[in-house]
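Note that one protein chain is taken out, while the other chains of the complex remain in position.
By letter and in written order, the chains are A, B and C; residue numbering begins at 1 in each of them.
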Amino acid sequence: MQIRVGYDVSYTLPQPTAMILTLNIHHSRVSDLVRPDHLLTSPSVRLEPYRDGFGNWCTRLTAPAGKFRIWTDTIINDSGQPEPAAPEAQQVPPEQLPSDVLIFLLGSRYCETDELSDIAWRMFEHAPMGWGRVQAICDFVHRHIAFGYEYADPTLTALGAFNERRGVCRDFAHLAITLCRCMNIPARYCTGYLGDIGVPPAAAPMDFAASFEAYLGHQWHTFDPRNNARRIGRVLIARGRDAADVAINTTFGAHTLDTFLVRTEEVTGT
Amino acid sequence: MQIRVGYDVSYTLPQPTAMILTLNIHHSRVSDLVRPDHLLTSPSVRLEPYRDGFGNWCTRLTAPAGKFRIWTDTIINDSGQPEPAAPEAQQVPPEQLPSDVLIFLLGSRYCETDELSDIAWRMFEHAPMGWGRVQAICDFVHRHIAFGYEYADPTLTALGAFNERRGVCRDFAHLAITLCRCMNIPARYCTGYLGDIGVPPAAAPMDFAASFEAYLGHQWHTFDPRNNARRIGRVLIARGRDAADVAINTTFGAHTLDTFLVRTEEVTGT
Amino acid sequence: MQIRVGYDVSYTLPQPTAMILTLNIHHSRVSDLVRPDHLLTSPSVRLEPYRDGFGNWCTRLTAPAGKFRIWTDTIINDSGQPEPAAPEAQQVPPEQLPSDVLIFLLGSRYCETDELSDIAWRMFEHAPMGWGRVQAICDFVHRHIAFGYEYADPTLTALGAFNERRGVCRDFAHLAITLCRCMNIPARYCTGYLGDIGVPPAAAPMDFAASFEAYLGHQWHTFDPRNNARRIGRVLIARGRDAADVAINTTFGAHTLDTFLVRTEEVTGT
Partner (left out) sequence: MQIRVGYDVSYTLPQPTAMILTLNIHHSRVSDLVRPDHLLTSPSVRLEPYRDGFGNWCTRLTAPAGKFRIWTDTIINDSGQPEPAAPEAQQVPPEQLPSDVLIFLLGSRYCETDELSDIAWRMFEHAPMGWGRVQAICDFVHRHIAFGYEYADPTLTALGAFNERRGVCRDFAHLAITLCRCMNIPARYCTGYLGDIGVPPAAAPMDFAASFEAYLGHQWHTFDPRNNARRIGRVLIARGRDAADVAINTTFGAHTLDTFLVRTEEVTGT
């Protein structure tokens, strides 16, 4: 299967503005690209790639004042298979976790483990450990939060989403990540593309899609509490502690977002 | 000058409990130690060292159920000089920051840059850039927050401290860090020992002391908005994005803290 | 049980000489010490502790020209139990090894994995995986090498010991480590004290004792191919890739070793 992925974003900038972009397809999927997902800009500026502490490739640039557009449009090969499930995956006790995984147990900007720990233990102490417990958390989050683009709020945290019971996919992910961490299951935030492949088309315009990975059985496994299903055609962009680490654009200065378009769709033969 | 530093902490644990301890003096000060600051436990347990992603040496252990005590007591050589000031240190524009410094511009668990950005710009846009701006932030935080041990709250964030106008040293640090980051000045959280050296003795029992470092003139510089002074005899333990990264003890399970004692005092000749 | 451990080493130095000493009991056993194992020198010199990349605490000093003596004498509490065996411990496939463990699969100064790989696979391909395979390697090494202090040679490697079939405890360890690594089992070198506790007293003077740890079932386990037994009262000093990383003394210049004494004995009531 081939999937067309891309975005087109434009800004108006009152002055030359430094930006960090986390917009390239994750290096672990680059071999699947039919053509490179070069980040294109207009006007053309010097792009400086770097790798953040999580291994994501990011791009730095300084955009000139005025209109500034960033886009890509590419095609990626995909297995066309749903994400694998591993119901037998065991929880790794904290003392056996690799030391570089421990950071994914700690609190982070949008994941207040300290605030939600008691609630998590009350709710999930009796759930089966391992895969079952993560699935129970996803089931809960999926039921508990009402999805709506109108609820998008870049300052909303897991605790906020838990209390307000509404949000977008990143809030589903933040709440599930936080509950997993409270239960001593390492969890990290993922952002990427996710099209309506194998599911009815959504009415809303597309956006990047948040999911998360939980560390079970000495491997990372993908979960998606927003959709709560093993999906086809998810394309990873970046991973981090939460959305703060993998903002698609961190802009150092005032700016206006003029247009924002994300595309993810199966390439059909016709 | 020699400074005696140490701590003595004890817990009651209902069951065997995994712990991560960030309690060793920072590797950058190790060569000043008169003797190693070994972490001692009673009962004795297997200790496993590792270095976290910020370079701090951490210790993992599994404590048995029952009473569990952790302590150290050592002596460190110190210059006896106040921390240097560098009023000429310039701000580094975002596009020139080393890529591994960029993470210290982002939001983190206790530093809600997104929530405080507008406030920061309103307050500090006209402060001189560089050292002067960080000092202006420290002056503000020092005045704005009332210090009191009774305000200690492990879930309090920079925004909370800004609104409630009270806190302990870590809250002073979190607010100043957040305001610096909002102004595009990288800032990282520091924890360590700080005795009453060169200042009148405090009435309160001692604790670990939070401060922060700001990146100016291509170097990190120490600031302490709680005391708002260049101090003598600060001994660094660990650095991270905020207090979530350098908790002295991350405990994976329920526990009671029975005693908590920190010592930092000049070794005198008598 | 209490064990008295210590050493007494003296040198004649033609000129002031920098030294690195890896002579302190490993930090993970410091809580068991009845009194600190301070490294004592005559004449007294400034000692500078530091931590190497493996987490061992080391000591740097500059010894003056002339006679220079280093010693310690202390007592450590011990469980008195033989080292635990874990015959069920599984081999961790390379793709699931923590990334900081991978270095213990590579070749190192005295462990030529490249030279011994074919031999290792021929000999151990059909041994049961996991604990059984490491034990089979220890059994082989124990039989293959003749022990003798007269064979001590600081430049002897695993390949040399394999070919010459003789050596001291460090050669047994190097050969077993190398064979484990060839079979994709991470293995690291250990040095420490080991007295004749629970075994008939040896005729020879004591020395530090080499052993190794293999990574099985997501934990490190101790093996001792020289004695090929679960022993009582082993006291760890340091761990590394091989003996090159944990030399008790690395001396930067010419020197004469005048005396060398190591003591490890059970403290009895009389």
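Some notes on this structure:
We take it that a contact is a pair of C-beta atoms (placed from the backbone, for glycine too) under 8 Å apart; a residue touches a chain by one contact, two chains touch by 3 or more.
Quantities reported herein were computed from a predicted structural model and do not represent experimental measurements.
Counted over the whole complex, the shown chains touched by the missing one are A, B, C. Here one chain is not drawn; of C:P14, C:G80 or C:P93, the residue touching it is C:P93. Residue C:E112 is the one among C:D37, C:E112 or C:D207 that touches the chain missing from this view. Checked against the hidden chain, the listed residues A:W57, A:W121, A:F147 or A:F252 yield one contact partner: A:W57.
Taking the whole complex into account, chain A touches the unshown chain at residues 24, 27-32, 36, 38, 47-51, 55, 57, 60, 77, 100.
Within the entire complex, the positions of chain B that touch the omitted partner chain are 27, 30-31, 99. Think of the hidden chain as still there; on chain C it touches residues 18, 20, 50-53, 58, 60, 62, 93-95, 99-100, 102-103, 105-109, 111-112, 114-115, 154-155, 184, 244-245, 247, 250, 252.
FYI, only the chains that are shown with their structure count from here on.
With contact taken as defined at the outset, chain A and chain C are each touched by B. Rounded to the nearest 5, the angle that brings the Cα atoms of chain B onto chain C is 165°.
Homomeric contact chain A/chain B: same residue numbering on both sides for over half of the interface positions.
By C-beta contact pairs, the most connected chain pair is A-B.
Seen from the C-alpha centroid of chain C, the farthest chain centroid is that of A. Each chain gets one centre point, the mean of its Cα atoms, and the points for chain B and chain C are 37 Å apart. Between chain A and chain B the centroid-to-centroid distance comes to 31 Å (mean Cα coordinates, whole Å).
Contact of a single residue of chain B with at least two other chains is seen at positions 50.
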